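Before I ask anything, here is the structure I am working with.
What follows is chain A.
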Amino acid sequence: MSNPYIPSIAKIMDIIDETPDTKTFVIEPGLSFKPGQFVELTVFGYGEAPFSISGGNEDSIELSIRAVGNVTRKLHAMKIGEHIGIRGPFGNGWPLEKAEGRDLLIVAGGIGLAPLKPVIEWVCKNRSKLNEVTLIYGARKPSLLLFKRMFEEWKKCMNILLTVDEPEEGWKGEVGVVTKLCGKVKEFSDALTFMCGPPVMMKYASKTLIDLGFSPDDLYLSLERNMRCGIGICGHCAVSGMYVCKDGPIFPLDEALKFIEKPHEVQGVLD
Partner candidate 1 sequence: MVEKKIEIKEITKIEGHANLTIEIEDDRVKRVAFGIHEGLRHFETLIIGKRYHYLPELTSRICGICNVAHQIASIRAVEDALGIEVSEQVKDLRKLMLISSHIQSHILHLYFLALPDYIGVESAIELARKDIKLVKKAFKLKEACNYMTALIGGRAVHPCTILPGGFSKRITKGMIDKYLKKMREIYPFLLESAELFLSLDYPPYERESEYVALRDGRGIPLYEGKIATMHAVFDAHEYGEHIKERAVDYSTAKRSLIDGRDFMVGALARININGKLREDARELANRFGIRFPSNRVAWINPAQALENVHYAMEAMEIAENLKEYEPEKIEVPRTDGEGVAAIEAPRGLLIHHYVIEKGKCRYANIITPTAMNAENIERSLEGYVSKIADEDDGFIRKEAEKVIRAYDPCVSCSVHVMRIGKMSTFL
Partner candidate 2 sequence: MDTFVKIAKSKLKDFLQHIMENYTLYAPVKKKISRFERIEDPSQICLLPNRTEISLKPIFLPPKESLFRWKKVEDGYIIEDCLNGKEKKVIFGAKGCDVASLKILDLYMMEVSDPYYASRRKDTIIIGITCEYPRESCFCTAFGGMIPDEYDLWLTDIGDYYFVDIGSERGKELVSMELFERASPEDEERKREKIERAEQEIRKMAKIELEEYQDMEDKFEDKIWEELGDICLSCGRCNLICPTCHCFDVRDITNLDGSAGERIRVWDSCHLFEFAKTSAENFRRDRRARVRYRIYDKFVFSVKRYKLYACVGCGRCIDSCHAGIDIRDVLRRLIR
């Protein structure tokens, strides 16, 4: 029996600057994972934190990480060739099989695009299995849009709608919240939606889509909680009898709604 608490050692093979605050780390060895799953990443001495896998395969995986906390700030200071610890993959992953033969709407905000990138890459590989595919992606500023380098490639397979809250020089696209763009996808008839982003964004985007006639059962959200063990034991990510780490992080909307623990909580996801 292998010990699920012991990380395996991985090496940073490449570091790609995505935005001023986000870097993609390419690490080896990789692992086989489902889009939407996450790993627990250890920076030895600093601690462990969960991160969605943003790409890769058994040979190497990519983790796109914003510097916000103790572990991530240290990680950002690390160099190619240094080592980290990895546990996982954990979590359930996006229900890709449900998308086959249907429209797919991908909605992302900010760093929320990271767990959806493997979905986009899957779409590009399996384009014929799907009908309409649209990516709606918003960020605070144009310079904070992730994976810009991939957009041209992705555009070959899907419709991409971008928006920013604060335009910068040279920005010709939309300005405003993601929700605004959601209103433009009326032509979808039988769509599955995968969504990840800040809680407020997910809340309003879901609401807009449901108003447009999207079925709540077809809306999948990726949630974030304080996952310490990653395997459903430590209790930190548990809500309403479910564990984000084990039963999620991806939940259909009505399940995800339970995570707010009811309205007066007004602190949590989708509040």
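Following the convention adopted for this analysis, contacts are C-beta pairs under 8 Å (C-beta built on N, C-alpha and C of every residue); 3 or more make two chains touch, one makes a residue touch a chain; residues count from 1.
How were these picked? Simply put, all candidates are chains of the complex that A comes from, given by their letters.
Please read all numbers here as calculations on a predicted model, not as lab measurements.
Chemist: Could you sort through 1 or 2 and say which touches chain A in this complex?
Modeler: My answer, from the options 1 or 2, is 2.
Chemist: Quick one: which bits of chain A touch candidate 2 in the complex? Just the residue numbers, please.
Modeler: So the residues of chain A touching candidate 2 come out as 1, 3-7, 9, 11, 44-49, 68-69, 72, 83, 85, 198-199, 224-226, 228-229, 231-236, 238-242, 246, 261-262, 264-265, 267-269.
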